[in-house]
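Worksheet: one structure, shown below.
Omission of a single protein chain aside, the complex is shown with its protein chains in their original locations.
First chain written, first letter: the chains are A and B, and each begins at residue 1.
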Amino acid sequence: MEFKIKDIANLLRGTVDGDGEVVVNNISKIDQGIPGTLTFLANPAYTKYIYTTAASAVLVSKDFQPDSELNCSLIRVDDPYASLAELLQLYQQMKPSRKGIEQPSFVSPTARIGEDVYLGAFAYVSDRAVIGRNVKIYPHVFIGEDVVIGDHTILYAGVKIYPDCKVGSDCILHAGVVVGADGFGFAPNPDGPFTKIQQVGNVIIEDMVEIGANSTIDCATMGSTILRRGVKLDNLIMIAHNVEIGENTVMAASSGVAGSSKVGRNCMIGAQVGISGHLTVGNNVRIGGQAGIMSNVPDDVTIIGSPSQDHKDFMRSMAIFRKLPQLSRDVSDLKKWMSSQDGK
Amino acid sequence: MEFKIKDIANLLRGTVDGDGEVVVNNISKIDQGIPGTLTFLANPAYTKYIYTTAASAVLVSKDFQPDSELNCSLIRVDDPYASLAELLQLYQQMKPSRKGIEQPSFVSPTARIGEDVYLGAFAYVSDRAVIGRNVKIYPHVFIGEDVVIGDHTILYAGVKIYPDCKVGSDCILHAGVVVGADGFGFAPNPDGPFTKIQQVGNVIIEDMVEIGANSTIDCATMGSTILRRGVKLDNLIMIAHNVEIGENTVMAASSGVAGSSKVGRNCMIGAQVGISGHLTVGNNVRIGGQAGIMSNVPDDVTIIGSPSQDHKDFMRSMAIFRKLPQLSRDVSDLKKWMSSQDGK
Partner (left out) sequence: MEFKIKDIANLLRGTVDGDGEVVVNNISKIDQGIPGTLTFLANPAYTKYIYTTAASAVLVSKDFQPDSELNCSLIRVDDPYASLAELLQLYQQMKPSRKGIEQPSFVSPTARIGEDVYLGAFAYVSDRAVIGRNVKIYPHVFIGEDVVIGDHTILYAGVKIYPDCKVGSDCILHAGVVVGADGFGFAPNPDGPFTKIQQVGNVIIEDMVEIGANSTIDCATMGSTILRRGVKLDNLIMIAHNVEIGENTVMAASSGVAGSSKVGRNCMIGAQVGISGHLTVGNNVRIGGQAGIMSNVPDDVTIIGSPSQDHKDFMRSMAIFRKLPQLSRDVSDLKKWMSSQDGK
């Protein structure tokens, strides 16, 4: 798809500085500078690239003043990053969208499929499942018995949803996500293998949740594992049985929350973080990458480390950790000196 | 499904205290207190909830004595938690079970399928595979050439098993598990890319093993990667080539064992643990979450940390770690004082 700069400027309620007839066919980063593309300048640290970029046009702030000559056209807008997000959204919407029921697919006669649903070949919908309007179910998706999927939700290729789980509206589950597999519950036996505790609960995913590729959300032992409205999970994340994640909390890749823990609203959780079981993490908590959370966490704190502690305290201790060999030598010297003094 | 309290009490060899005609249709946790459900009181810390729960009935110990009035019926049993496990088991068994061969599925003419097998649509069984009695193969399962699956085993949607692997009886492999992918073996080259070492071994999974969603068990370079009877693995776990995990060892989510290591029997391994390659971990070992095991581990120890050490020693060192800035200041003060003394 090709667009004239002047048409993009109109879409974004901006103005053109330079040749509005220039045509672009994609969006690029300013330091990559690909000819024939539109790029953007949102972070001042990248300003230097605008003088050398091979891109054909750049989204800039209304009040941007170049220091020297430019080889590209400019589109001036109020907020280049917001305009970029809007433009990416428009670009995405123009792509042809998957529609209709492909064959062979498998739909139980007792399932209910909403209007305008895309159902890919080799997708499987079990008994009594209810699929909302405008849902996209890609190939190789498995939907178990009595599952409910809300309107406008996208299940990418290979998503697996166990029976009784509920997924809200406007959700996106990426390829390979598994929802509702058994929680990890076993009772020890005096002799021989553990006894499996049957897991009879489900998973409830509220609206506007996004889950990254190959993440797994286990069902509750009883009751529900819950992802509240607006939760965003990255790839390869593990959410265990009976966990609840609060509204708009985001979690980076390869993190995990163990059984029955509750994480609050608006938290930002780094990658490879582990949260132990049966804990409560407050609201607005920030957790650094690779932290290990082994006790309850109050609201509004920033923590890191394994076991975790206040972020600044951790960094101060870690600065001394790096000097421990010197500190140890100093103490040895002091002890020797003390002995020599005592010997006097 | 609905049940009268008195019928549940009979099943569990217990007695009713209150109205036995009360009907319940599900099981819940006592602190959630969902009307119309049966709940249980096994942990004394939760006793307070019994006076306010909206649940219709509660499983309690024979000798439970309420301190004030209750709004629910009681079922008195010897061991409420064991009775709960039994009840969950019965509940699970009453659910209708998948049966028969769905179409389209793909079964090689040289494969052998046992009696009472469920084979979901879009499942694939390769040449010479042997599937035992009463096995459940969900949609999108791939079974490679010469694979053997024991009786009563469940392979949930999207399980992938490479050629030559063996899975025992009464196993459960959750959605997205990959068994038998190539071990990570490459020989360095003086110039250019590594040379792949072909992986010609397999995976042997003994009876009563459960593997969580999206975990991966690599095949051996030569010989076998082995999960012994009763091993229980959580989600997103990585077991590398030629590893052996001993009987009844359990491992929590996102942990990994590198190539050729052997882990003993009855170990309990936390989440996000890493065990390096070519090590031996003894029997009855407990490993805390996020530990990094870089040397052999004897029997019967509890370890944590990265690199790991005795659990109590680690906690003692970590307590001082948090006070390192103060310790460092103390040493500075001592050095200054020593200088001042020397200057006298």
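Assume a residue touches a chain if its C-beta (ideal position, glycine included) is under 8 Å from a C-beta of that chain, and two chains touch if they have at least 3 such contacts.
Bear in mind the structure is a predicted one, so any value in this text is a computation, not a measurement.
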Given B:V178, B:L227, B:I269 or B:I303, the correct residue touching the omitted chain is B:V178
May I ask which residue of A:K29, A:R128, A:R286 or A:R316 touches the chain that does not appear here? A:K29
For the full complex, which residue in A:T53, A:T153, A:Q272 or A:S308 touches the chain that was left out? A:Q272
Where chain A meets the left-out chain, the residues are 26-29, 32, 34, 81-82, 85, 88-89, 91-92, 102, 104, 120-122, 138-140, 156-158, 172, 174-176, 208, 210, 212-214, 229-230, 232, 234-236, 247-248, 250, 252-254, 271-272, 289-290, 306, 318, 321-325, 327-328, 331, 334-335, 338, 341
For chain B, which residues reach the chain that was dropped from this view? 104, 106, 122, 124, 140, 142, 158, 160, 162, 176, 178, 181-182, 184, 186-187, 192-200, 214, 216, 218, 222-223, 236, 238, 240, 242, 254, 256, 258, 272, 274, 276, 290, 292, 294, 306-307, 309, 313, 316-317, 320-321, 323, 327, 330-331, 334, 337, 341
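The rule we apply is simple: only the chains that are shown with their structure count from here on.
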Chain centres from averaged Cα atoms put chain A and chain B apart, in whole Å, by 25
